[in-house]
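What you see is the complex with one protein chain gone and the rest in place.
As written, the chains take the letters A and B, and residue 1 is the first residue of each chain.
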Amino acid sequence: MNVWIEKQKYLIDFTLASLARRKAKNLGLLLVYSLIVFLLASVMLFTHALRQAANELLAGAPEIVLQRMVAGRHDLIPPGYLERIARLRGVLEKQGRLWGYYYDPVVKANYTFMVADDRLLAPGTLVVGAGLARTRGVAPGNLISFRAYSGKLFTFSIADILPAKSELVSADLVLLGEADFRAFFDIPPGHYTDITLRVANPLEVRNIASKLAQQFPDSRPILREEILRTYDSIFSWREGIVLALATLALLAFAILAWEKASGLSADERREIGILKAIGWDTGDVLRMKFWEGAMLSLSAFLLGYLAAYLHVFHFSASLLAPVLKGWAVLYPRFELSPVIDGLQVTTLFFFTVFPYAAATLVPIWRAAISDPDAVMRG
Amino acid sequence: MIELRQIHKTFNAGRENEFHALTGIDLQLPAECVTALRGPSGSGKTTLLSIIGCLARPTSGRVRLLERDISGLPERFLTEVRRRTFGFVFQQFNLISGLSASENVMLPAYPLGGDRQALQARAEQLLAGLRLAHRRTTRVELLSGGEQQRVAIARALINEPPVIIADEPTANLDTALAMEFMAIIEELAGTGRTVLLSSHDPLLVESSLVKRVVDMRDGRIVHPAVPAGAGR
Partner (left out) sequence: MIFQPAILALLLSSLLCIGLLLAAAPYAIDLIRHWDLASGSERQLLRERRTYLLSTLLAFVFATQLVALALFVFNADRMASLFVGAMCAVGTLQANAFGFPALLAQILVFFLAAVWLVINHVDTQAPDYPLLRIKYVLLLCLLPFLLAAGVLQWRFFLALRADVITSCCGSLFSDATPGVTAELAAAPPLPTLLAFYLSLALATGCALLHRRGPRAGHLVALLSAVAFAVTMAAVLAFISLYVYEHPHHHCPFCILKPDYSYQGYALYVPLFVGTAAGLGVGAVQAFARVPSLQSIIPGVAGRLAGLAAAMFIAVAVVALLIIINSRLLLIDN
């Protein structure tokens, strides 16, 4: 065992020296390799972080949302519904919500108006999302006016701005008091946009949902887990598409690796010939080349992953965001919390090291079987 | 020590450029003797050396080394035999440039995985014995021709082989350096090593150092040499 370890140490030593001796060639390969890792790792880290962010935000969301449908379109919940739900067993908490969209012609953007359920807002005051505050250029204490759909102008004062942390879903949010909301949108008392339900036992959620569907045939229950699942598959799907495209890049990379490995310079060929002539076995050369590949892969992997980490979490994935974020729920400028995931690292490893190893297998073998007496024949 | 029976070596068999490098070589090499293969280039000297040195396998025929038949051994085991038995000095010294003299010397011992400090000490001792102690950390491409060959000799000795094989060792040396090489070989032969040379340099082949000359032409041995002194 000791001899084996010593031998590997010698081989690694030699490999390091030989890598250093061919800096230009190896640096080139390392660079391309790292770039591939960087690209794939950026995609994976970014989508994973998005998924994580969505998960965290939805973690606090209610288990069920009940919406009333009229002619297949979302409509207001009429009075009485809330009371009827009370008779369902297993429902821990129910609440009518009020929210709606508002188009702001000043900045040509849609805002989400919502009645705050966790804070009391004095009449005439608002809390706005960080994104909105930025585009409208307002700070706490400022006044802001909106012209309601009824044509009346409403002026509010900004009480607070939502923390930037939740900007993924709150960029366009406007929170206001119930009375203000009803006045602004002309919604009569007793009517709600939808109803949220909290369920004590997660196993009961589906039962309650089916009971709701029975009891209110004109309404549809939306489950949190369904939303989560949808997010999950959409993000994974996007990631998969990008990766599938990246497979082309991988293929190109594999061809490059093959090329580099089979197009050994005359110098390298001679070197392997010498090693074999002075007593190295084909297996020793193969092991030496294995260490070479392992070191190259590991450095490229670490370099690429590190660069991707910095790119995604410190530079907000500026290169990728337009491709991966482009759908309506998401808004620019939010800090992703760094997440490193074992599955992801393993997958990435598979995507990069595996093709490299497979592509260099045969060329390395070809080099290793050169005749030991070749150096004598000159 | 080494016994060859009916050795044939054919390159590109069955193809148009088929070439018989060796045809029916019978040869015995006694231990502790300096033998030279002499012949024009293309006579098969180098091919014969590489078969004796386990660098290549004969197309047919038997090779016995220390009473052991090694003709049917796969490459992996031939390599093992070679490492233990032979040290090579090549015509083009075949050092690996970019590595220091002592690193070059240690290379053949790497696959054996011995203790590093002992190995280093042995390499330095060998280099010192060949008056290269001051050059041991110098990269080999910066050494002179003579120094390079001495590094190659040290490398050949690192695994302490009983047999030294040198292919045209003086071809790239001037007379003074050739004399120096012969002195080193004399010394090695004095320590009980078997030496096998190939050369067509009269300075070397006809010197008192060489105890036995085998003449070769067209892949055959001409007028089979009588073993000098010791028989089988």
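Here is the rule we go by: contacts are C-beta pairs under 8 Å (C-beta built on N, C-alpha and C of every residue); 3 or more make two chains touch, one makes a residue touch a chain.
Given the structure is predicted, the values throughout are model-derived calculations rather than measurements.
Trainee: Write down which of A:Leu35, A:Ala61, A:Leu306 or A:Leu361 is the residue touching the left-out chain.
Mentor: With A:Leu35, A:Ala61, A:Leu306 or A:Leu361 as choices, the missing chain is touched by A:Leu361.
Trainee: For the chain that got dropped from the picture, name the residues of chain B it touches.
Mentor: 11-13, 57-61, 71-77
Trainee: Can you list where chain A touches the absent chain?
Mentor: Chain A touches the chain not shown through residues 44, 206, 225, 228-229, 232-233, 236-237, 239-241, 243-244, 247, 282-283, 286, 342-344, 346-347, 349-351, 354-355, 357-358, 361-362, 365, 368-369.
Keep in mind that, in the parts below, only the chains that are shown with their structure count from here on.
Trainee: So, what's the distance in Å between the C-alpha centres of chain B and chain A?
Mentor: 63
Trainee: Applying the document's contact rule, which stretches of chain A touch chain B when the two form their complex?
Mentor: Result: residues 2-11, 14, 17-18, 21, 270-271, 274-284, 371-373, 375-378 of chain A touch chain B.
Trainee: Enumerate the contact residues on chain B facing chain A in the complex.
Mentor: Contact set of chain B toward chain A: 46-47, 49-50, 55-56, 75-76, 79-80, 82-83, 88, 90-92, 94-96, 98-99, 103, 107-108, 110-116, 155-156, 159, 167.
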